[in-house]
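The other protein chains are all here in position, but one chain of the complex has been omitted.
The block that comes next holds chain A.
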Amino acid sequence: MHAFANPARFLRIARPLTPVLLLAGLGIIAASLVYGLAFAPAEQLQGETVRILFLHVPTAWLGMAGWSAIAISSLMELVWRHPLAALAARASALPGAVFTFLCLVTGSIWGRPAWGTWWVWDGRLTSMLVLLFLYFGYMALAGAVDREGGSSRIPAIFGLIGAINIPIIHYSVIWWNSLHQPPSITTGGSAMAGPFLWGLLAATLGFTLLFSGVVLARMRALLADIQTEARLRRKALEA
């Protein structure tokens, strides 16, 4: 990983990789959503509302993956002092928050016809809402540290502590009786019929590629910001 400590070397790979990830992601998303909306079969109980699954599950996965990225980057920053780790964590926060929000919205839209309610305070829904608030807290904290000055390790510590919520979200439907269904896809197999499963995996892959492309683009923007600022400061000193 320390090969990428040099920003120039990181950029040499990130610059061509960003459009590849974004375009491949968008293409796969478009194909899998068209399949999900038009070609996937109706579910025996849910009927047509099952189609929101192709949006809901990838956004839920990326909401949790986003915080996992923050936590791993924070660990790299705290222990190995990797110079790009702080950027990676900051770049993951906003996309992660957007996907968490989309997960809550699509879940709510599904819940109204399927369960009969927009929202309940069960373990899964509540822990997912807590994740959204953790994102808000992280962005506010990282923004304040970057703007007002202060140790960049403070948001990193927050990112690590917040990671405790990720296993809680996952196990909430197993530990506690919840209205939300338990996981359909486990290491033991899938309780989901093939026509749903394959479309879902494709949509998840597409959104993950898009997410990676967005994070890379945001890291490059943050790097460019830092370089501009350093250049301006140098100019000001020379003048």
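Keep this in mind: a residue touches a chain if its C-beta (ideal position, glycine included) is under 8 Å from a C-beta of that chain, and two chains touch if they have at least 3 such contacts; residues count from 1.
The working rule: contacts and distances are computed from a predicted model.
> Pick, from "Cytochrome c-type biogenesis protein CcmE", "Quinol oxidase subunit 2", "Xanthine dehydrogenase family protein molybdopterin-binding subunit" or "Transport permease protein", the protein name that UniProt gives for the chain of this complex that is not shown.
UniProt lists the chain left out of the view as "Cytochrome c-type biogenesis protein CcmE".
> In the complete assembly, which of A:26, A:120 or A:222 touches the absent chain?
Residue touching the absent chain, from the options given: A:120.
> For the chain that got dropped from the picture, name the residues of chain A it touches.
Within chain A, the residues that touch the unshown chain are 41-47, 50, 53, 75, 78-81, 113-117, 120-123, 160-161, 164, 167-168, 171-172, 175-179, 181-184, 191-193, 195-197.
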